[in-house]
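Selected chains only, in their assembly positions.
A and B are the chain letters, set down in written order, and residue numbers restart from 1 in every chain.
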């Protein structure tokens, strides 16, 4: 099943691709690699904020990581026209807005990784870095960047 | 206008490329991509330090981010001879030495992004990750790494 069909089957709709602000853009292509900017999680256009586990639970942050993938996918579709042009999710960097004594970053970032696997199957299996950041832009709960190989 | 001309027009002079220390180097080329090491900000050879906003203001850290681009450009010129060989700034990772409750990392890192845009125009528009680090080497205010596509 194609990634676009799978997205539909999962009942997922991609948000508008985020508006590039200032002097950077959502995505740069070099050869057949897309380098995506760090994306923040939103639900219905509302940013999901909080430091894990002090002001947002690991479970909510896992859901935030999942949602942040939706706007990363919107960027990919914007760039190459269709998710079906993705050959491989190459790399994911997942930063958690983390208290200094929180150690379950992998479980949080699994929200992002699991969704990629659901949508892309084998092509969604990526290498990954997951860790805790001292602070994230606008107090976002997570920030996720991707490198993606396309046709 | 070429990047080298633009640099001159802006009245900017690049510092000496930093001396590689220990077992790593300033830059590795793979294909037509340059992977640059993380660079620290300096003014007249003096490191700019501080945690934002406790011991350095966001405005000063923005200027530090701008200055750290100058020594990254020195590395690029050292590697390929001229900034005019840059085809695209592909990706920028900007880490801010950040208090746990500081959330304006994008504004700080804009110092770096804006200068790239000034110098390279369209080719300077990059994908970007900006966030807060718990601590940076030598207490530097920011640390910036780049991936750059060259001819």
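In this text, a contact is a pair of C-beta atoms (placed from the backbone, for glycine too) under 8 Å apart; a residue touches a chain by one contact, two chains touch by 3 or more.
Worth saying up front: this structure is predicted, and the values here are computed from it rather than measured.
The complex is a homo-oligomer: 2 chains are shown here, and the full assembly described by the structure file contains 3 identical copies.
In the analysis below, only the chains that are shown with their structure count from here on.
Subunit A and subunit B, compared by their mean Cα positions, are separated by 25 Å. If you check the complex, the residues on subunit A that touch subunit B are 21-28, 30-31, 35-38, 51, 93, 95, 100, 133-139, 143, 145. Touching subunit A in their complex are the following residues of subunit B: 31-33, 88-92, 98-106, 110, 113-114, 116-117, 124-135, 147, 149.
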